[in-house]
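Sharing a structure with you now.
A single protein chain has been removed from this complex, and every other one stays in its place.
Moving on to subunit A:
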Amino acid sequence: MAAGKKTKKTHESINNRLALVMKSGKYTLGYKTVLKSLRSSKGKLIIISNNCPPLRKSEIEYYAMLCKVGVHHYNGNNNDLGTACGKYFRVSCLSIVDPGKTEF
């Protein structure tokens, strides 16, 4: 859950898995929809960028603690997370609803 020193290899694999989820699974991007997916317990994994404001980050972590969903702190800021999702905008937090073809 909490990232220690991330090696290059695991970072690549997260990016690969994220690309696969974008292609084959269901996800929502953005703080409001992340909270919505947590409230309706549809989220399976939450990914937060490292420059997410700390109050927002702890709020998402608290919600995730209440519904026992994992949170992954992405090793990169919201620009990198947006690029990893294949989008041309920044993404600070995203929620994976259905992993599609990735193994969980």
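The rule is short, and it goes like this: a residue touches a chain if its C-beta (ideal position, glycine included) is under 8 Å from a C-beta of that chain, and two chains touch if they have at least 3 such contacts; residues count from 1.
What we mean here is this: contacts and distances are computed from a predicted model.
Select, from "Glyceronephosphate O-acyltransferase", "U3 small nucleolar RNA-associated protein 4 homolog isoform X2", "Proteasome subunit beta" or "60S ribosomal protein L27", the UniProt-recorded name of the complex's unshown chain.
Cross-referencing UniProt, the chain left out corresponds to "60S ribosomal protein L27".
Identify the residue among A:L18, A:I48 or A:V69 that touches the chain left out of the display.
A:V69
Determine which one of A:K42, A:H73 or A:R90 touches the chain that has been left out.
Looking across A:K42, A:H73 or A:R90, the contact with the absent chain belongs to A:K42.
Name, in rising order, the residues on subunit A that touch the hidden chain in the full complex.
Within subunit A, the residues touching the omitted chain are 35, 39-42, 44, 59, 63, 65-69, 104.
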